[in-house]
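The complex is shown incomplete by one protein chain, all other protein chains being positioned as in the whole.
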Amino acid sequence: MATSLSIFLAFHVIIGVTGVFLFGGVSLGLLKKKISVKMLKLFSLGGLISYLTAWITGGHYYVVHYGVKVKPIIKAGNMPWAHSIVMEAKEHLFLFLPFLAFMSMASIWLLKEDLNEMPKFKNAVMLISLAAFIIGVLMALGGIIISGAATI
Amino acid sequence: MLEKKLKIIGSFAIASFVSILFITFATVFGELNKPFKDWLTIAFGHHWAGKGALSVIIFFAVAGLHWLTAIGMHPVAIDRKVRKLLVALFVVTILSSLIIIGFFTLHFMKMF
Partner (left out) sequence: MTACGAFDIIISMNWNLFLVSMHIIGVILGTGGATFAEIFYLKAKRDGVFEPLEVDYLKLSYFVLRTGLFLLVLSGFGLLLSLRFHEFGAPLLGVKLWAKLLIVLIIILNAFLIQARKMPMWLGSSLSITSWYTATILGLWRGIPYSFGQIMIFYLLSVMLVAYILHIIDKRILKSVTIKK
């Protein structure tokens, strides 16, 4: 793999995991009775930027390298399902993330302290952030399986 | 002021809902209908990039349309309505995820 592609892949993984953590933090933060608006604003914006960056870097790696070089190796190997199920699901579920991340961020940035007065609404925003976190976790786990299948 | 903010959130929520439904539809339809997938590849360079680009276009189009056309409501009613939209978005995300994972699993097992 060319150095530039390795950098794209490394960036995709590290920034993606950071995004997952940030939305985990947002979900956890929204469960508190009295929210920390500063922390939630920072985490949700950071999470959105992380997911968008992971989208771009991962997308570049996927379009330029994965389809041409990695996919045939996996499909010809012992774990063809790693591409046909895991990668196919991952590449499409990944498209959900920017919308969920944006919704979480927009809700927090627009409503700020008002969320404290609207506990049911706060829980709804928490659910969106939790969805962004759960899908992020699935992306990370899927990535491990795919990398394993490509190199065994 | 609060109702304006809730209206914006509501517009984004509906737009996200429609975008996620579109992505799910395009994913399944693309696998079952080769001309559609080929069209995405020709128009956008890659079918995946095409789904992404179209979902973003749909997002902004629906958000803009909804924001322009949404009727004014009492703040309490908007709060409840937008909250339900967010919960519906969460539910559609989970269901769409299960549909996509389930579809590719069955597709791999040659059931579709």
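Letters are used for the chains, namely A and B, taken in the order the chains are written, and counting of residues starts over at 1 for each.
Definition applied: contacts are C-beta pairs under 8 Å (C-beta built on N, C-alpha and C of every residue); 3 or more make two chains touch, one makes a residue touch a chain.
Values in this document were obtained by computation on a predicted structure and should not be read as measured data.
Under the touch definition stated at the start, the shown chains contacted by the missing one in the entire complex are A.
Considering A:13, A:48 or A:124, the position touching the chain not shown turns out to be A:13 (whole complex).
By the touch rule set out above, chain A reaches the unshown chain at residues 1, 6, 9-10, 13-14, 17-18, 21, 24, 27-28, 31-32, 137, 140-141, 144-145, 147-152.
Assume only the chains that are shown with their structure count from here on.
Centre-to-centre separation between chain A and chain B, using Cα means, comes to 17 Å. Contacts from chain A toward chain B in the complex involve residues 55, 59, 62-63, 67, 80-81, 84-85, 88-89, 91-93, 95-96, 98-100, 102-103, 106-107, 110-111, 114, 118, 120-121, 124-125, 127-128, 130-131, 135, 138. Chain B contributes residues 2, 5, 8-9, 12-13, 15-16, 19-20, 23-24, 27, 45-46, 48-49, 51-52, 55-56, 59, 79, 82-83, 86-87, 89-90, 93-94, 96-97, 100-101, 104-105, 107-108 to its touches with chain A in the complex.
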